[in-house]
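All protein chains of the complex are present and in place, except for one that has been dropped.
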Amino acid sequence: MLLNQFLLLAAILFSIGVYGVIVRRNGVLVLMSIELILNAVNINLVAFGANSGIAGQVFALFVIAVAAAEVGVGLAIVLLIYRNRRSVDIDQLDELKG
Amino acid sequence: MPDFVAPTLDLHALAPEFVLAGVVCVLLLLDVVLLDRAKAIVGSIAGLGLLGSLVPILTLATSDHPTRTMFGGSYVVDSTSLLLKALFIVSAYVVVLLSTNYIGEGDYWESEYYTLLVSSVLGMTVMASARDLISIFVALELLSIPAYMLAAWSKRDGRSNEAGMKYYLMGVFASAILLYGMSLLYGWSGSTQLSEIGRAIGEKNSPAVTLGVVFVLVGFAFKVSAVPFHMWAPDTYEGAPTPVTAFLAVASKAAGFVALIQVIGQALVLRMNVMIPVVAVLAALSMTIGNLIALRQTNVIRMLAYSGIAQAGFMLAPFVASQYGGIDAIVIYLVLYAATNLGAFAVVMAIARRTRSAEISSFGGLFSYSPGLAVALSVFLASFVGIPPLGIWYGKLSVMRALIESQGRWATVLAIFVALNTAIAAYYYLNVAKTMWFDDAPEGESTPIKVPTSLRFAVGIALVATIALGVYPGPLTDAATPEATPAAAPSGR
Partner (left out) sequence: MIASLFAAQACAPSECFAVPANIAFGICALLMIGAAIKVVTETNIVHAALYLVVVLAGVGVNYLILQAEFLAVTQFLVYIGAIIVLFLFGIMLTRAPMGRSDDLDNAKLRPAGIGAAVMLLVVLGGALLSSFGETHLVFSTANSTTALSDAVFNQYLIPFEVVSVMLLAALIGAIVLARRD
């Protein structure tokens, strides 16, 4: 198997994720796009790790743990905003401008 | 199957982190045990705990082995990292002093607030010693995740919610970009240790390494709010509770710089051809655009936010002169900037308690009715400008010296940018001072502003640090200059 087949798959997922972050307006959907990027990173890490030792897998494990914490915190903030303004549209966050 | 070998730990070197972790647990348990009575003491406990974690730092600094290495070089405690840890802890202590009245009087969750604050500081202290990609990433997340939540801590205030959301989305996206870059660097070198990565990418370049370096730098540029990745900073600073803003503007930004110092100083120093153009462009844009927008601000907090972006540019510039003491200059600048900026925030908070606004116009005639605060703020503003012998002048001097000594083309251009931008910045800093000294006070403002003891204390600490370190920077320079950095001797090892 070639290393590059995994790296290219990850690169495609990464690009799709970046597109999602730019275009999506709903807070939850932006988070999902960021998950795509993080998974692309993990495929990279594990594929590189297959040739160069265990560190890649350890790194990927930490990324999964951190992603779980980030999603939890993100959804708490989304809920907080929804409670105060009945919307999770991030384009409507415009009280602070300058 | 090989048996598991337990790692050897140097408990003395880890003591500051252990104390901070203990403080986190105590703060949480206090709330459970004392219920409502905890409210009165959590702030003091957090402050005392932070001061307590300075004790092992002092014993480490004066011990016989100032440099301690663990986990095969992944975790290093040396004089620079001790200085940075002390910087984070003292900054956080001042933030606790700023918070005592603000958080106590408002509608906030107190003991959870201090728990998150201290755990964020724990992440920063780990960052100061981390020398591999995994530790740096995890420390970065430990220091940012509580910060996202603290920015939104004023739960009923829509502006605070918005500040938290913007900071969170930008921060998480930046981490993802940073991670992609780290994965490429790891893939090329086969190791997560910065020194190994430095050796591998120094021997042989490839397009993947170039992309990895660019992605890592872009990810950190978000964290330190360098232009063009600064959009979140002014909004977050204005919307977040003011003590949290001070924390983000000083400690959090310093931690981003510390991560950059490790990554650039240990790993990327042999790929200067990729790194210098990226960093130089970021630095020049941050200085110029930050200053130009700061000129137009009417709100002091927003002005401090944009001037912070410009100051980040000053601190990014010496990276192009990494081999010529540029990194030491950044460490010196960080310490002086922290003292001055915290002081400025403390005074603005004291004034805003009375005027309920941070508009520059509301500072008019401050000298006539509250001369103490006016003099203190003038000192901090003069330090921002770089007037000797106040604090930041020495930082600016170190930055310029490193840039000029390196004699590179980019460094020379940046030195000119630094000089021009110092002049622009002087205009808006001194404009605030002029308002305080010469404009008329608003109607009915004649009684002096009453400043709570904790704020008084915070202003005092910042004032002493700003003046003392500006007049006598010797010890600071000694601590910031490591005995033998890989940056200074790339041929060694």
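Chains here go by letter, A and B, matching the order in which they are written, and residues are numbered from 1 within each.
As a convention for this text, a residue touches a chain if its C-beta (ideal position, glycine included) is under 8 Å from a C-beta of that chain, and two chains touch if they have at least 3 such contacts.
Keep in mind that this is a model prediction, so the values were computed, not measured.
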Touched by the hidden chain, which of the shown chains?
A, B
The one residue from B:V94, B:A128 or B:A152 touching the chain left out of view is B:A152
Could I get the residues of chain B that touch the absent chain, sorted low to high?
1-2, 4-7, 9, 21, 24, 28, 71-72, 74-75, 109, 112, 115-116, 119-120, 122-123, 126, 130, 134-135, 137-139, 141-142, 145-146, 149-150, 152-153, 155, 187-188, 206-211
On chain A, the omitted chain is touched by residues 1-9, 11-20, 22-26, 28-29, 31-33, 35-36, 39, 42-43, 46-47, 49-55, 57-58, 60-62, 64-73, 75-80, 82-83, 88-89, 91
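Methods note: only the chains that are shown with their structure count from here on.
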In whole angstrom, what separates the CA-based centres of chain A and chain B?
26
Contacting residues of chain B [partner chain A, same complex]
133-134, 137-138, 141, 145, 148-149, 152, 155-156, 158-159, 161-166, 168-169, 172-173, 175-177, 179-180, 182-184, 186-187, 190-192, 234-235, 238-239, 297, 299, 302
Touching residues on chain A, where the partner in the complex is chain B
7, 14, 17, 21, 27, 30-31, 34, 37-38, 40-41, 44-45, 47-48, 51-53, 55-56, 58-59, 62-63, 66, 69-70, 73-74, 76-78, 80-81, 84-85, 90, 93, 95-98
